[in-house]
Every structure is written in structure tokens, then in C-alpha cells.
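See below for the structure under consideration.
Heads up, one of the protein chains got dropped from this complex, but the rest are sitting where they should.
Right, subunit A next:
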Amino acid sequence: MKKVNKTYWKGLEQLTNDTEFVKNAQNEFPEVPGEGEDAPSRSRRDFLKMMGFSLAAASLAACEAPIRKAIPYLNKPVDVDPGIPNYYASTYFNGGDVYSVVVKTREGRPIKLDGNKHGVAEGATTGQVEASVLNLYDTNRLQNPKKGEADITWETLDAEVKSKLSSIQAKGGKIAVVSETVNSPSIKKALKKFADKYQNVEHVMYDPISEYGVMAAHKATFGVDAVPSYDLTKADVIVSVASDFLGSRSNSGQFSKAYGKIRKVSKDNPEMSRHYQFESNLSLTGANADYRTPIKPSQEGFVVGQLYNLLAKKAGAAPLSGVSGAEVANLEKAANDLWKAKGKSLVIAGSNDPDVQIVVNAINNLLTNYGSTINIDKPAYYRLGNDRKMNAFVSGLAKGEYSAVIFYNANPVYNHPKGDQIASALSKVELSVATNGTSDETSSLSQYIAPDHHFLEAWNDAEPVKGHFTLGQPAIRPLFKTRNAGESFLAWSGETTSYYDFLRNNWKEGQFAAQSSTGDFDQFWNETLYKGVFAGDVQTAEITETATSDEAPATEGQSSTGFTANLAAVASRIKKNYKASSSNIELALYTNGTGNGSMANNPWLQEMPDPITKATWDNYLTVSQSFARENGLEMKEGQTVTATLKVGGQTMEVPVLIQPGQAKGTMGLALGYGRKKAGKVGNEVGVNAYPLLAVQNEFVSFNVTEGVTVEPTGNTYKIAQTQTHETVMDRDSIIKEATLKQYKKDPNSVVDHPEFHTSEGKKRPEAITLWDGHDYNNHHWGLAIDLNSCTGCSACHIACQVENNIPVVGKEEVLNRREMHWIRIDRYYSSPESADSYDEMENAADNPEVVFQPMMCQHCNNAPCETVCPVAATTHSSEGLNQMTYNRCIGTRYCANNCPYKVRRFNWFKYHDNKQFDKNTAQNSALGKMVLNPDVTVRARGVMEKCSLCVQRIQSGKLKAKTEGRRPNDEDVTTACAAACPSDAIVFGDLKNEDSKIHNLLKIRKAENDANGMEIGEERAYAVLEELRVDPNVFYFAKIRNKDEA
């Protein structure tokens, strides 16, 4: 490896910004200088050099502005054209989470991920997927293999690891490979080679957010040791018992995609699914439900049991004995609806207790949902972790049964409830190696770190669903001296092939052999690489496992689908472990958009407001409103108190957040916070709740139903929320909603457009406007947002942040209400029914209905911001955009004041190249800056900014169409938010193009007397604050709830 000439880059850096930096590089992938703490200390010689340079630069600068040269490539890399992005199909990996993506690269730098529509999730992504590109440019990544604290070479590492492994093998010592879910066939094969070489190798898979209960239940009832795949699109009725399938459950992107489809209604197809949710925390999924019933976690067993009994009565099956007496609103209604939708319904539970999941399976079996909404023949492999085995491993490790432990991208010291036991036992093992890419809680305790590539640097493959393969190809040359973990395993097994050859060969033997469309492997390979995915039946390698489930196959209840279960035994266990009602305080642990903690060092995710609580940069105890009333707690503008939370032997002080919808007597606390060694962004953000997880009957339980005490301390604390007012204050021109019944009866009754009294009777605002309107002769861009299918997931948030170089401002500045996001998801709770004064309206109901409203610049045709700018820095484009000219802005903020939607964002400080904002990692280091979109300006201090409707995408789409000699269409241009939206709630397009999706959605008609020459025909469409006649180009579709009465 050539030594990086650091001084050269240090000098150049001071003169040029990162774009130039890249352009100047002769290679396709430039070398990146070391950063921050890792950079070597400067010598006296360097000091003299730099001083000399500074002097020269200063004198030069004194004469005239610095000269910035764009140096052309001497030998231009093939396919790299400055200014033109390249796209590669690849795959996002994080533990078991797998999404097929398309990577956008500019000048060799990956800068944006979009969903790959060929993938399982049909192009859906999540906030974490969108944000993961920043992890590539994380200064916290390891740049070399390490032995303890010291950097070593790969050769040394391999030699030492191999010799230690061999000596362990010789002694007959046990070797464990600990990982999160591995669903990559090639990694599995590499691991198998490794196991074959060293014999006594055990592969322990666990998941921080385990779904082992579902796996175990399916193993018990169907003999399939996996989570089945679900097809929501076929479900007319969904009953979820504490399953947050739109938010934290694995594969939420695909769930959201399907959910979007079944929540859309139109005049021609006025049917939508009905969704019941029974849960204790107000989850994202619960917020979208038509009927939501707060329950305590200790009731979950009774809820599913009673639901089974209600259905069993209808089906004539035997009821479960002893599970009755829990008073659960809407349960009988749910049972009736489920029975009516037999075969087209879905019951899904979030519990990790196999007993609950077995009853759920039994319910779905009664409803004949297997084969329609649930597919066990094609199980999903997002979660394969085995709690039981992991537990055995932890106790074995403590007993000293293992001689070597290899952590394959796993951080159990942090994210396993028994992490501290692992930490203390690790020193006892002969050899510990971690392939983790950073020096985290686990790898820092390991003797060796063999850092893996970021997924965008590596070849990879995965099988997220049986028979569906997705290929991960590198989009950039490795930035550091890291190595694919697969290659590490191969190297330690004595193989010399590169992982690429290995993987390619696997595909030749497996996937290529399983298909018949082409006989040429190169052609097959190139086509698959281009598409990113492959579907077909292929056998994949496994390390031979012993049976893990102790659930004896039952004999009774055999059904045509192969369902077997000993329900009586299950019922008696449920009766023992659950209660119909309980007076205990119960704790339900959950994850939010930040994920399980593995991406804690990603500032975009940390600053992404939780869709429900709107809080950033923290986890907190969510308590019910009744708890707050009893304890005299109040929360104003994020100001709250902390409480001492005691769970078993654990005590921690956590801030309290009053959460409407939280079931009485329950509390919620997010996992994934409180990292100690995540990096400068993620360290010490919140508290680590993993140690609180209970391990019940060897299953990790996310509910702690006993031994929880909470005592407010009276210490004040501030939670940085981006929205502090919870209700819509009865302002029906902001949110319009109706029941499905009302919509079916009269679609026109859903939206009541405002009218004004005039001397000639009532008139619509557009009829009495003073504005002349605009002539749009070419395009007229607009957005349509369906409040019905927006789940609030916030993927758009991150997509917008990545696309538009939006700075992260940190917790303090969010507390100062200065977050910079161009798009926000307004979340409103309903007020109590009885509220009639403003004071009462300000408070949310105890179990409120929730509505999400994505809000960005509305691109008003009569924009209030445009008239008030003294220097005409914000103007209207000839294509309907309200455009912001940063260069011209002098920062009076008058436009922001006069914006009725408050979507304008001001650069209060210099957020880039400013040590005070070091958490804004994408703009504060040469490495981080590689993620910036070169098409979008990084805004200076003191200027206003806001959503541009991704004007850079519009321009490039127009250009593409123009070079091809045609009009731009929907395929050419879309905004980052619309592209990211997994439920397709946001649709961007040309309102004037009759073939565009938005034109048809809005049913646009030509209207001569309208100022803009068009009329919206869609009954549900409305503009927020229509009576102001600012005439937005963003339209919302009224929310329809599938409820019997409002």
C-alpha cells in the first residue's frame, strides 16, 4: 500500500473545497486524508511548510480573490464525467436489514441512495437507509486493522489470528462467531469454509431487536424456523397487537409500501382496509390505525387469547381456557371484522413471546390467512437471531467454554441485555476478533479489529426473502485500509481468493445454475448486477445446526395448511405469564427511527424528529397523561423533569415525556441510545435501555411487566422537540378528514372549500382575488400529498437532508427551535371530544387520533414571501416554483415571518467549517463533505433557505429530456421526498402535463377564468389555508378514516 502523502492534501485543502479536491484527483477514487484525532501530529518541518504556505497564500489573497482551478483528468476514468451522476444497483446492509438500493455517485463519490424498485420492498426505503450513505464518510471509521490500540497490517493480523486459531483448534478449543442476522449466502458459505477449517466453530446469531418469538412459533406450528413474509396488500382487516410494522419492525419499508396501497381511496375505488391496533406505547403504526386501543404489555397474552376465543366461537373451534376477563375495547368489533374478512385479513403481534405468537398463528389459521396474507413457503430472513442460543453463548462465555470469539459486525456488549457479562468474560478468551468498522463497545474490548468495509465499498449479496437475492456492488473504492469481512473469513480459512471472485463463483454455482434464461454467465452476471436482484430457487449454505426449539410438535389441531399446536399448553402458560389486568407499572421498550443504536453516530438520524414525540437527540420515558396528572407533571416547550427509573437491579435517571395515547400504567423507553463508544455524535445521547430488557424463558422480552418503579426527581431537563404544540386547535382549513362512510356517501362533502360573503353572494377566494396569476407556458410543477397513505415514517426527512445538503444543528439549536429541515412532518393529536375552549383544545385526548401532515414550502402562486423581500431574493419562477436566490439574500427574515406555513429556515450561524457545529459531520470535515450533493449550494450564514422542490433534479430531468428530444415526464423528474416515500404518499409532477400522475390524481381540468388556468377536480384535494388565497402548488388529500363514526 502506498503511503498517503498527507501534507500535499493538507495544503490543497486549505485552498480548495472538497469538490475541487475530488476533481483534482487523478484517480477515480481519491485518497482521503486522515481526520481529527486520528491525524498525525504535525512536525516542525510541517509547521514551517504550512507557515510558508500560509504567508504565500495570504499575500496572494491580498492581491485578488483566490484562484480556483478546475484541473481536467489527465486520463479520464471510464464512465466518470464531471457533473454527471452514475447510478449503480447495490444493497443496503445493517445487521439483518437489507434493502435493494440504487446508489447515485458523483465523480466517484456515492452521495444518495434510492430504493431499487426491483427489490423486495419495491423501491421503498427507510430513514436509516437514506442516512446510511453518511456512515461511509464517518471520521469515526477505523482506517486500519488494529491490535489493541495499535494499527497493524492485514498480513500481521492474518498471521496472528490464523496461528492463534490453529493453536486453539489443536487444543480442541471452541470458536464462536457472533453476529447479527446473516442472510448473505456468500457470507454463510465463507463462514462454512471457516467452520470446516477450524472444526469446533459455532455461529451464534442474535438480533438486538429480536423476532425470535415469531420464528419459534412458526417452528412450533408449521415447522418453519423463520419469520413468514406478509402481504398486506391482500388484507382488508389488519389487527396488530403491539406490532409496529410500519416503524420499528424489520422490513418496515415493504410494510409501508403495501400499507400505502391499501390505504388509498378514490371516488372510483372507495374501499380501504381497516386497521385495529392494540398497544401500550403510541407507535407509528398505532398512530395510523383506525381503531387504537391502549393495553398494558401484561395483557398481550389475554388480548390475543380472547381474540382467538371470539373467533373460535364463530368458527366452532374449541376456545382457550382461562384466558378471559381482560376488558379490551374494540376487540369484539375487531373479531367481527376479521371474521367477515376471512382469508383477507391479518393478525400480527409484536411480542417476542412464542406463546403469544402461537396463538396469533392459530388465529390466522382460523381465518385461513396462511397462503393469502401470510406466506410461510417464502419466509423472510431479515431476522434469524436465536435468543436461546445467544443466551447459551453468553453463559458459556462466562464459564470459559469458548477459546475464541469472532464478532462479525456485532456489538453485543452494547446491544444485548447481558452485554456487561460478555464484556467481563471477553478478557478470558484466548482470541477475540471483531470485524466491526468502528471501535465500538465490543470491538474495543477485542484483541483484534479487522474492520469490514462500509457496504458501499464492498461486494455483498443477501437473501432477504427465500428465493429472492439482492446483490451489493461497491460504488467507491475502499476509503481506508479496511477489508470485506467475508474476505477476512476466507483468509483465516486459508483461502486466497478475493471475496469478489468467491461471491461471483457462488453465484455461478448457485443463482446462474438455477436460471435458464441465459447460458452465458458473464451476461447473467452483468444483467443481475444492472438490475441488482435475482429471484430463483437456490440452496444456500448453512453451518449445521442442532434443533433449537424445545417446542414439541403437537398432535392436535392439524389443519390443511399443516398447522399444529398444543394450544391448551400455550393457554395455560399465557394464563400464568399474563394478567387480565394489572396495577403494576409496566415498561415497554421500543426503537424509533434512529434504529437499534448501530447508526447512533449518524447525525441525520439523531436529528430526525421521532414521528410521534417530535423529539430529537434523546431517548426519554414516555408516560401517560394520567400519570402526568397524578404526579403533577407538565411539559411546556420541551421543558420537563427527569425521573428515577428502577427496573430490577438497574437504576437510571431519564427525562420524562408526556405521551398522549400511552396506555395508563405503562411507560415506554427507546432502545438504541446511551452509546459510549459510537463516536462524537452518538456518544452519551440518552440512556442505554438494553440492560433493562428482560430475558424470560430464554426469550428476550421487550416488555418489563414487574419490578418497575418510576419516581420523578424534580430535576429539570429539556427535550429538544421540533413541535411542541400537539393539537390542530380545531382549525379545519389545515387538516381535513372524514370517515370512509361519509366519503362513500358523498365524496364532495369531505372537503369544504372556504367561501366569502360579497355583495353578490358567497364566492370562492379565487373569484375575488386581487392577484393576476401567472402564465405557465411550459411546466407547472406541483406536489400532491395523500394524508391517508402518509404513515409519518420520516424517510422523506432524511432523503431531503441528503439531497439538499441540509445542515445538522445539534440539540442546543433544536431546543432554540432552529432546526433546518426543509420538510417536516407535522403531527397533530385530536383534542378531547368535550374541548370547546382554546385552553382545553391545546391538550391532546388521552387516546388521541393522530394525523401526519408533511409540510414543506407550498410554492404559493401568490406567495407572501415574494412580495416582502426588499431585495427580490425570493421570486416566482416561470414554472410555478417559489425560488430562493441565496446569493442575493441579505437575511431580513421578513419572508419567514410572512410565511403562513412557517417553512422557511434561516442560517442563524455558519454551520459548515465551524467547530461549534462539529456534529454537522457532513459539512465539517474533508471526509464528511464527500457526501455533499455538488448540485446544491451549501448555504452561507445569514441567508434564508427552504424547499426548492429539488430544483436541481428538475433541471437535470429537463436537460435529459431535452437531449433526447422529448418532453420531460414523471420518470425524468421527481423530488427526493417523493422518491423516498415508501407509501407513495407524496407525488411530484407537472400539473400541465396531462399524462403525469399528479395531473390524473388531482383530476385537473382547464379553467379559463382561473388565474392559473386550471381547476382541481379531485374531491379530496385541498390546499392548506385555502382562504388566504396564497394559492399553493402543493395539494393535500383529505384523510379518510375507516371508522363507523367520527
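Structural remarks
As a convention for this text, a residue touches a chain if its C-beta (ideal position, glycine included) is under 8 Å from a C-beta of that chain, and two chains touch if they have at least 3 such contacts; residues count from 1.
The working rule: contacts and distances are computed from a predicted model.
Among the names given as "Polysulfide reductase NrfD", "Cytochrome C Planctomycete-type domain-containing protein", "Phosphate transport system permease protein PstA" or "Phosphocarrier protein HPr", UniProt records the absent chain under the name "Polysulfide reductase NrfD". Shown as candidates are A:Ala216, A:Ile262, A:Val538 or A:Met855; the residue that touches the absent chain is A:Met855.
Interface note for the absent chain: among A:Asp826, A:Glu849 or A:Glu1019, the touching residue is A:Asp826.
Across A:Val728, A:Leu881, A:Ala1021 or A:Val1034, the residue that sits in touch with the chain not pictured is A:Val728.
Summarising the interface, subunit A meets the missing chain with residues 637, 723-731, 734, 813, 816-819, 824, 826-828, 838-839, 853, 855, 864, 867-872, 888-894, 896-898, 900-902, 904-910, 940-944, 1024-1025, 1028, 1030.
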